[in-house]
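Here is chain A:
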Amino acid sequence: MLPFYYNIPAISILLCMIAGMIMPLLPNGKVALRVAMGVSAGVALLSAILMINIIPVNEYFTYMMGHFPAPWGNELSAGPLEAMIAFIFGLVMFLSLVGGSHTIFYDILPGKQKMYFTMMSMLLASLLAMTYTNDIFTGYVFIEISTIAACAIVVARDTPKTIGSTIRYLTLSLLGSGLFLIGVVLLYCITGHLLMPNIQEQVLRLVSTGLYTVPLTVVAGLLFSGVAIKSALFPFGGWLPMAHGGATTASSAVLSGLVLKGYIVMLVKIFYRVFTIDVIRDLNVTNIMFACGLAGMIYGSIEAFREEHIKRMLAHSSMAQIGYVFMGLGLDVNLGVAAAFLQIMVHAFVKPLLFLCAGRLSEVYDHEKSSYRLRGSAHKDWIAGIGFTLGAMSMVGIPLLGGFTVKYYLVTSAMMNPAKLWPALITLMISAVMNALYYIPEVIAIWTRCELCTPNPVDSNRGFDWIAAPILSAATLFFGLNGYSLIQLIQRGLALL
Partner candidate 1 sequence: MPNFMILLAILTPLIGASAMTQPFMQDRDRRERFIMGIVVLTSLFTFALIIKPPTEMLKLFRLTEHLTIAFHVDGLSRLFAAIVASLWPLTTLYAFDYMHHEGGEQRFFGFFLVAYGIVLGVAFAGSMVTMYLFFELLTLSTLPLVMHHMDAKARYAGLRYLIYSMTGASLGFVSVIFLSVYGSADFFVLGGMLDAKHIIGNEALLQGVFTLSFFGFGVKAALFPGHGWLPLASVAPTPVTALLHAVAVVKAGIFACIRLVYYGYGTDLLQGSFAQTLTMMAAVFTIAFGSIMALRTDHFKRRLAYSTISNLSYILFSVTLMTDRGLQAAGLHMIYHAIIKITLFFGAGAVLAKTGKEYVSQLSGMASKMPITFASFTLASLALMGIPPLPGFWSKWSIGSAAASLGTPIAYMGIAALMLSALLTALYQMGVVIQGYFPTDEQEAGPLTPRMSRKQRRSPRYVLRAARAAYSGQFESRNMNLTLLILSATILIMGFADGYVEQIVRQFLF
Partner candidate 2 sequence: MMLNLLPMITILLIGLPTLMGLILLSLKPKKPQGWIMATLITTFVIAISMWQRSTGGMTVVQFTDQLSFNFAHDSISSFFLTLVQLVFIPAMLFSFEYHNHDEKAYRVYGFTLLTLAALNGLCLSNNLLTFYLFYELVTLASFPLVLHTGTIAARKAAVVYLGYSVAGAALVLAGFFLGGAPLLANFSMGGVAVSQGLMTSYAWLLIVLGFSCKAGMFPLQSWLPIAHPEAPAPASALLSGIITKAGILGILRTTYYLIGTDLLIGTRARNVMLTLSLITVFLGSMLAFKEKLLKRRLAFSSVSQLSYVIFGMMMMTPTALEGAVLQVWFHAGAKITLFLVSGAIIHYTHQTQVLDLKGIGKRFPIVMGCFTVASLSLIGIPPLGGFIAKWQLAAGALQPGTGLFGWLGVVVLLISAILTAGYLLPIVAEGFFPGLDYEMPAGPKPGWKMHLPLLALAGFLLIGGLFPVFLMQPLQSLRALLF
């Protein structure tokens, strides 16, 4: 009889899916919202239990779905890293729902609200599945599910603009998943397995014999480019600003904070558990990641600097932040990958914080989104103001906040790889300056009183004021102050993959 916490991954996934299915049966959106919040909170709780159980003993286990043992059956695998990620996904999903609930009911037609929460739950389910799965084909399936769910929560606020951007988003996502699928299929044809450990031994055998290096490179490339498209890495990121900028606040928060990261988590898991990092290094995929990452950092920052619509600006900045992640992955050093994961976690908190606060602030001038029109809004809603300021500071990289820790570890790991040190360093510096240039004027604008503007009284959103904003801000500070212990945890988790 295996201990209870072995079931937690499966339970949390199934919990979300079931919740998603029952949503349409619920009386109205308010109830559905509560259910969704409850589910995501539950997921966070379960993952916390899982963490408590496995992190101290540093355990990594696989969990068999159904009754077929490997190599036929379908497995989940979990370790400290997956547990942490799952916890963050659950928590942030919960907070986004809590903080964004107002705008959800403002933006979305009553008829569609229940569906919206269905999609949210499905999204969480697919994210968790992508994190936990031990079977690459299952991975593909959940990628597709997440695609549909993500597009759905974008289109939920159904205006022509969002529909249009959704179609663009959908098209590119489909291209991405197509590439991913063909990669999976090729891998299966080469190795004859779908479970990561079994594939791994085949791959290692092939590599040792030196056969099939070209097909392996092709496979790695296909998987990478599939994920790159879906997580809006530089050349493929065109769809992101429209989609994230147009969606309702909660959706943007979740999309920028979580969805983009889910794919990357899965990619890293594949690279570690299927190819092993050394093979990937030999296949030169990391160099491409590195280059694309740097390009993304610069491009995203510049675009964000030129953007005036505040939410699109945040979306552009997400592109830059994804660039940080891929740079970390591309550095060829374990600390770099760890730093990338830290960035994933920090950004998972900071970006929702920024989106939620921006949403609140724009409510002050009845949902006006252009930066210049937000002057003085922070005085009307000082919690959102402080939250936004904190997030912006973290993005700029002020010590004591998460952003600084990430930057520190990225540079430190870059110093271990002299070949990539200077490009990484210079790009980091440029993008840091750019960050300051578009975040700080924003902060100043929201804090300067303006006489001409006519703010309308905002009804207080208790969920946001008392739960979402404080917790997200606290998390930002937490990452700033405990970087060392976290990075060690992550490294231990990576070692187990």
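The working rule: a residue touches a chain if its C-beta (ideal position, glycine included) is under 8 Å from a C-beta of that chain, and two chains touch if they have at least 3 such contacts; residues count from 1.
If you want to know what made the cut, all candidates are chains of the complex that A comes from, given by their letters.
The model shown is predicted, which means the values in this text are computed figures rather than measured ones.
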Complex member touching chain A, one of 1 or 2: 1
Contact set on chain A toward candidate 1 in their complex: 393, 396-400, 404-405, 407-409, 411-412, 415, 425, 428-429, 432-433, 436-437, 440-441, 444, 447-449, 480-481, 483-484, 487
